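Note that this complex is displayed minus one protein chain, with the remaining chains in position.
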Amino acid sequence: MTPLLSVQGLSKRYGAHIGCADVSFDLYPGEVMGIVGESGSGKSTLLNCMAGHLAPDTGQVVFDTRADGPQDTVTMSEPARRMLSRTDWAFVHQHARDGLRMGVSAGGNVGERLMAVGARHYGDIRGKATDWLERVEIDAARVDDRPTTFSGGMQQRLQIARNLVTGPRLVFMDEPTGGLDVSVQARLLDLLRGLVRDMGLSAIIVTHDLAVVRLLADRLMVMKSGHVVEAGLTDQVLDDPQHPYSQLLVSSVLQV
Amino acid sequence: MIELNDVSKTFTLHNQGSAVIEVFNDVSFRVAAGECVALTGASGAGKSTLMRMIYGNYLAQNGEIRIGDVDLVQAAPREVIQLRRDVLGYVSQFLRVVPRVSTLDVVAEPLRMVGVAADQAEIRARALLAQLNIPERLWSLSPTTFSGGEQQRVNIARGFAHNYPAMLLDEPTASLDAANREVVLSLIEDAKARGAAIIGIFHDEAARARVCDREIDVACFVPGVAA
Partner (left out) sequence: MTDQAYNFAYLDEQTKRMIRRAILKGLAIPGYQVPFASREMPMPYGWGTGGVQVSAAVLTPADTFKVIDQGADDTTNAVSIRTFFERVAAVKTTTVTADATVIQTRHRIPEEPLTEGQILVYQVPIPEPLRFLEPRESETRKMHSLEEYGLMHVKLYEDISRHGHIATSYAYPVNVEGRYVMDPSPIPKFDNPKLNDMAAIQLFGAGREQRIYALPPYTQVVSLDFDDHPFEASKANHCCGLCGSADSYLDEVIVDDAGGRMFVCSDTDYCEARQAAGYKGKDAA
């Protein structure tokens, strides 16, 4: 089986400071991988390098493209990479306003990716947008409202709909539940789990919330100071952590 | 079906003076298809720890734990995930679910994961919940608000939804009344009859005597405690 994403020796430095160092792993279709670590551990740098937002210093990010099989997205042309990022890839930002067009209606936000890949039938675009609003539990009657009138949880769900409408195969998520209150988080996690299963999505989720990875992620990487210190099955890493830092991280969580 | 060879396990507590706790040495046994084996030993002897190792939840330091043709000690995460989805079931003592998901969906999920159609999975889930005497009015609710006994039964229904060839049962009859205990024991007997290899922990001696073919005392694997 070909990995959907194969990361090899990925490193990124900021001058003398290490962003992430020599990260390698394979992600297979349908797998959800969590990346945890404290603030500044390099998990967001790693995510941005993989998603093409940052250029890594060394290493490969090989994606199994539909048309041409495995391709290194670091060295592929920018048009090809940007095409990937609006078709097969999706990126869910921590802050919905980074991932939404706040001056455009909910329907326009969801429809943008469709129009970006050539959809030119208004009725079809609107129909798909409405369908996706319902899938993320937003009342279809809100299709013409701007996201500025939405609550934080709704904005985040709208961002997810906007990302998933083109049927991507790989979703990058940066703290998708950060900044939401607990009940809203639970609803979002439930939604994400359902979408991941129903669409057979692969996902890489960066978070510092261990409860999020336990619910969503099949696999876990623990990062510290730019290095991956431990990787494995999510429940194995959380229940039987081997590395001193992982043990500290797990034991630091308050029991509820 | 389940085979352990020379398995050992230690916990190293890096943040507590790097204390090393040796848990098991040289664990070796096998469980055949259609066989049910009970793990016994005093409280704290390591029954649940061994069970978790056989599920891949705890990491073994040495040896091999084979479920079918997969060695859990060496397997890549995705192989373990696939094994748990298709082959290896685990009924723990505690229900751990996503909030807000209905009981029916919680029970049907293992079937959905192996590709059973939604309506077929729901039929099976309904049958199991009815068999385990969960009132139908609760099926559409999340089990997070249920009583301990109800959660335990939902957990069992979920664990038995898919016909796993290998199953691990951690106290499946604890905190159940006589009628539900009977249902669970018959589920175990059905599983044996269809050829499942089962490892269980039962404090309930009568239950153990009824469904288990033999017992393994985990104390014999603990270093320094000669069997």
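Letters A and B name the chains as they come in the text, with residue numbers starting at 1 for each one.
Everything below uses one rule, namely that a contact is a pair of C-beta atoms (placed from the backbone, for glycine too) under 8 Å apart; a residue touches a chain by one contact, two chains touch by 3 or more.
Everything quoted here is computed from the prediction, not taken from an experiment.
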Notebook entry, point to check: Thinking of the whole complex, not just what is shown, which of A:D131, A:D144, A:D181 or A:D198 touches the missing chain?
Noted result: A:D144
Note to self: Going by the contact rule already stated, which one of A:V104, A:V184, A:M199 or A:V250 would touch the omitted chain in the full complex?
What the structure shows: A:V104
Next item on the list: Mind listing the chain A residues that contact the chain we can't see here?
Entry: 78-79, 82, 86, 101, 103-105, 107-108, 111-117, 120-123, 125-126, 143-144
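The rule we apply is simple: only the chains that are shown with their structure count from here on.
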Next item on the list: Averaging only over C-alpha atoms, locate the centres of chain A and chain B and give their separation in whole Å.
Entry: 32
Checklist line | chain A contact footprint on chain B (complex, rising order) | finding: 11-15, 52, 56-59, 77-78, 80-81, 98-101, 112-113
Notebook entry, point to check: Within the complex, which stretch of chain A touches chain B?
Noted result: 28, 31, 186-187, 189-190, 193, 197, 215, 218-219, 232-233, 235-236, 239-240, 242-244, 247-248, 251
